[in-house]
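Sending over a structure as structure tokens; questions will come in a sec.
A single protein chain has been omitted from the complex, and every remaining protein chain is retained in its original position.
A, B and C label the chains in the order they appear, each numbered from 1.
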């Protein structure tokens, strides 16, 4: 039976099923039990599992991440949530200096089975301190795993795989994905960490995309199809460990590489993809690779500038045409009429 | 007159001269006034300027960085020191969410003239929590500047330029450089931020190097010269803003790129260099670019593994030979006899 | 909750509060209240496109604080800083324009409601990160001390901010160096939807000052005069080299945490408690007091209203009619020259 549910429902179901099947799993974080329930992803869980296993926390990101690390070292499997990835910067010492190091520095005798959910996003004047996309910082650190699901199917399957994984996982969600729908099986299943997904097959160029940008890339690909350009969209899904094989295979096939990232380009995740291809597929690119990401400046709040700040399908499509040496052409902006700082209701799947 | 002094003396002189010429400059951090005086770089400064302008701090990296940001917003020019860059992870919220954002998010009306000194290093079993090289995380963030001096001349000139700069600067030193000597003028001078330095001219390949790796690259270049290979060594000096021009020019000339970084490769600074070249010099590389950096794991303490962890001149030279299609050959390990986890006294310049 | 307050009577005969100060406080509170109400009305037009945290009901804290400060003193705020911005003398037009994302805004439209700034009025930073500006206020106090100035610096923050480690670190350093800083905690009992009892082991914020050898007092945050008196004492101490103070002002947020609406329907707050607080409206309380003391009459009250409303109307018109920043501004101002 083909059940379509939303991204937030998929996350909610994953946590519920993990908590039902494993008493070591518990869930906490700012807002977890509150009326908004982290965009609905934690709704009903405190009622279901009680305030001991599902609870809110003091405004203490560093300390509470340490609490999660300690609980994990003592045999639990905590799931922690941060309402914005910007807040995880307060917990960097625990995440990078502690959680990421414990297994290796104990000679492999210890594990930190910890899932840290956090949220990136765009829109509605969130501004420079509330809309950063800092996954590159974590993808740089050996000992961490970094996961960024796009579809409801992956959201559930990757979250289950993350909670079952014996390592600290940065599980990064995107605000604009919570309302996206898609097919999600009711039973427990896993999407293995470390496997990219060919989101759309194509032959003319490869667009390696991160998180929400996968949808913009997909939309761009649909536009490009109208021009007879057949773009392959690779959803990275797991940034660390990285599925180099799938990415390189795709680029070997298409001979062209574009990376669409939700974050900054400079010393960002997109740089790693371009570098890998340059190292491993030297001389096989038909044209220079292109990185699409945030311009090298903080996020402005005013929509007048934010609209220029966030790359969208039109930019990807235009860059693709340029890459293929086609004349610049006025591309249809979708959605139209445009209100660019809120999610496009007309584009919520099913994916 | 050609005065040779050490790296730590050059830093010390820069701070002293800045404090003498600008009453807004003050210096603080763990160990600043103590007997070890941050490898001598702060020696005598408290005696000279008093405990109000030069002081130790509580073990409060986050709070004290906030104090520095606040003082800078109020018109001062603080110089803060961290004994290890690992400790700056506790202050990430202040550095990335606050210091880096203030100018832009105030519509350009405010500035944060703040210099944050920190130290990276290698050797003597420092281990996974005390020897990370985390500059990539900061080089990713618009609003920050990132400086990594190698020579005593640059140490002084770049520190003065950093203190005079109106933006937050991550000034990153390397433990193994404090004893290095070189020519340093007595007067105040600046080495402009954002300019790379051709450390050694060459024509056969370009080695873009970061911090201490510049010296290993230089030593490798000397070895390679014996084989008739003429390597150009580019000392990045400033990672952000990046001197793309100098790097691209060099690579355009040599047609070959190697990056020697003190940090991890994956989603690291070396990825950015390779990506830039791939984007801007498409098709101009005669062979695949190579990244030399730390293997993708935390730092082991035992010398048995640490010796394998840190890349040295021999590895750079060997990689260069491979890049040029020369047969692998047993290269002389310098220094010999080898004690790899302490600085090589025979290799302290003058540079 | 009056019973768990240190002192309940605002006035001391000893050192009376100047009438002008009290009138100023009244006017500023009305200005802030009406501004927030106007924003609440206009927000639904969706032309203010940024997260907006209103402070309706809490006006007495910001106003009581700023009444005790000089124009050249520093304050640091939070994402909920409309009140402190206006109380400290920030320009209303520029604030409105900022909310509308216009180039005439106090941050040229780049900061929004959560990051208001007014260097000229002394508001050096408002942060969207809870607790972020607390150590910064201490840093400004350090600057003051290093320059041997007479100013003071004030950190304005909520009850949950005291849960952040930087609060502890800032308190310790401020006291260690005897810095001229006032820690003004606006305790409205909630962090978004979470009551303080679910976040803090003890409801004793002001008492924690003792850990740092710092004086700490609790005041009724809905009594502007009581807040002001505590501030006056703290400021005198700070200016005379006596070091920092902590003030816990207990008050209540009338509307939702973020946004223009009320949210009783979410019932995370006890409706009786809410009603009790609203009947203790800070503006009405000062109004009554001034009226009793015959320091304000109907005509003055009406005049204040008239002026304030037209100021707000002018600001809204200014904001709406101002241009957006030009596209070229996107990459400008990342670095200071």
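FYI, a contact is a pair of C-beta atoms (placed from the backbone, for glycine too) under 8 Å apart; a residue touches a chain by one contact, two chains touch by 3 or more.
Predicted, not measured: the structure shown is a model, and the values here were computed from it.
In terms of the touch definition stated at the top, the absent chain reaches A, B, C within the entire complex.
Considering B:166, B:181, B:195 or B:301, the position touching the chain not shown turns out to be B:301 (whole complex).
From the options C:202, C:265 or C:298, the residue with contact to the chain not on display is C:202.
Across the entire complex, the residue among A:93, A:235, A:307 or A:341 in touch with the chain not shown is A:93. Annotation for chain A: contacts to the undisplayed chain at residues 26, 52-53, 57-58, 60, 62-76, 78, 93-94, 97-98, 102-113, 142-143, 145, 166-167.
By the touch criterion stated above, the residues of chain C touching the omitted chain are 163-169, 171-172, 175-176, 198-202, 204, 207-208, 210-214. Interface with the hidden chain, as seen from chain B, comprises residues 30-31, 34-36, 55-63, 86-87, 90, 124-130, 295-298, 300-305, 308-309, 341.
Just so we're on the same page, only the chains that are shown with their structure count from here on.
Look at the CA centroids: the one farthest from the centroid of chain A belongs to C. If each chain is reduced to the centroid of its CA atoms, chain A and chain C end up 37 Å from each other.
Centre-to-centre separation of chain B and chain C, using mean CA positions: 42 Å. Averaged Cα coordinates give chain A a centre that lies 31 Å from the centre of chain B.
Among the residues of chain B, those touching two or more other chains are numbered 62, 93, 97-98, 104-105, 142-143.
With touch defined as above, residues shared between interfaces to two or more other chains in chain C number as follows: 105, 109-111, 115, 127, 129, 165, 334.
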